[in-house]
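A single protein chain has been omitted from the complex, and every remaining protein chain is retained in its original position.
Let's turn to subunit A:
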Amino acid sequence: MTSEGRRRTLTVILMIAPFVITYLTVFAYPVYKMFALSFTNAPLIGEGQWVGFDNYVKLLNQKLFYTSVWNTGYFVVLTVVPNTLVGLGLALMVVRLRGWLQSLVLVLFFLPYILPVSVVTEIWKWVLDQQFGVAQYAIEFFTGKRISVFRDPLWAMPMVALVTVWWTNGFNLLLFIAGLRNIPADYYEAATLDGATRWQCFRRITWPLIWPVTALVLTLQLILQLKIFDQVYLMTEGGPFNSTYVLLQLVYREAFRLNHGGLGSAVAVFLFLIIASVSVLQYQLLRVRGR
């Protein structure tokens, strides 16, 4: 019995050690280090001294910090709800199709989600190119002139948001389609027999039953979009006039450009705290749904 017990302990250790050691090294330790660094004046590489809450005070006195918080919030507003609604709208369209036609349409909507972010931004920089971009025909039609969208403070963030919705919507679409397929068809048959219109069917059956998925998509989107960096960096580099500067970019600027590892970590801690609280909220939501 003891030798069996010892063998079992050995097995457990061998099985969990690779994951646990990796976890502690590249995940848990960096989490601890992020907090620790944020209280020092360390450069990116090298030792720093304990400075208490100095970095945080510095942040609160930095205009760019407020700009970044504001822009991140603006981006979240521009993407989260629209992305959810567009996903639901497209899902309602796709779910009506059958067979190969549905597969084909689904691929057309989903393909952008698979592309690397730098490919997405290359494509859209070309499509929106001021001189030769094909989208300029549409922009000219509505505004009467060609616009260099990523160099215009008014247009830059909405365009980054538009590209983001295009890029990430496939995933939401997928979740909504799964949700819609779970609604029993009899509900609709019964409603149609009672003479319900299409809108009534949606309002009384689809919407209440799809709400849990909607809540899931909204919170997933919120967590995802708070972490925006790649698209702005590749399309606008935060400009023009910092109109697209976001929090993660401030981390990048302070730590990697200005060599302020401590201050960069303080921004990272701030971002971490926001996302952790949203995640807790989402966890509660999921638990309510009983999963």
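Of note:
FYI, a residue touches a chain if its C-beta (ideal position, glycine included) is under 8 Å from a C-beta of that chain, and two chains touch if they have at least 3 such contacts; residues count from 1.
Here is the rule we go by: contacts and distances are computed from a predicted model.
Of "Transmembrane protein", "Carbohydrate ABC transporter permease", "PepSY-associated TM helix domain-containing protein" or "Acyl dehydratase", only "Carbohydrate ABC transporter permease" is the UniProt protein name of the chain excluded from the display. Remark: the omitted chain is touched by one listed residue; of A:Val20, A:Leu60 or A:Leu258 this is A:Val20.
The residue from A:Gly52, A:Gly99, A:Pro116 or A:Gly144 that touches the chain not shown here is A:Pro116. If you put the missing chain back, the residues of subunit A touching it would be 8-9, 11-12, 14-16, 18-20, 22-23, 25-27, 29-31, 33-34, 37, 44-45, 90, 93-94, 96-97, 103-105, 107-112, 114-119, 122-124, 126-127, 129, 131-132, 134, 137, 166, 171, 174-175, 178-179, 213, 216, 220, 223, 226-227, 229-230, 234, 248, 251-252, 255-256, 261, 264-265, 268-269, 271-272, 275-276, 279-280, 283, 286, 291.
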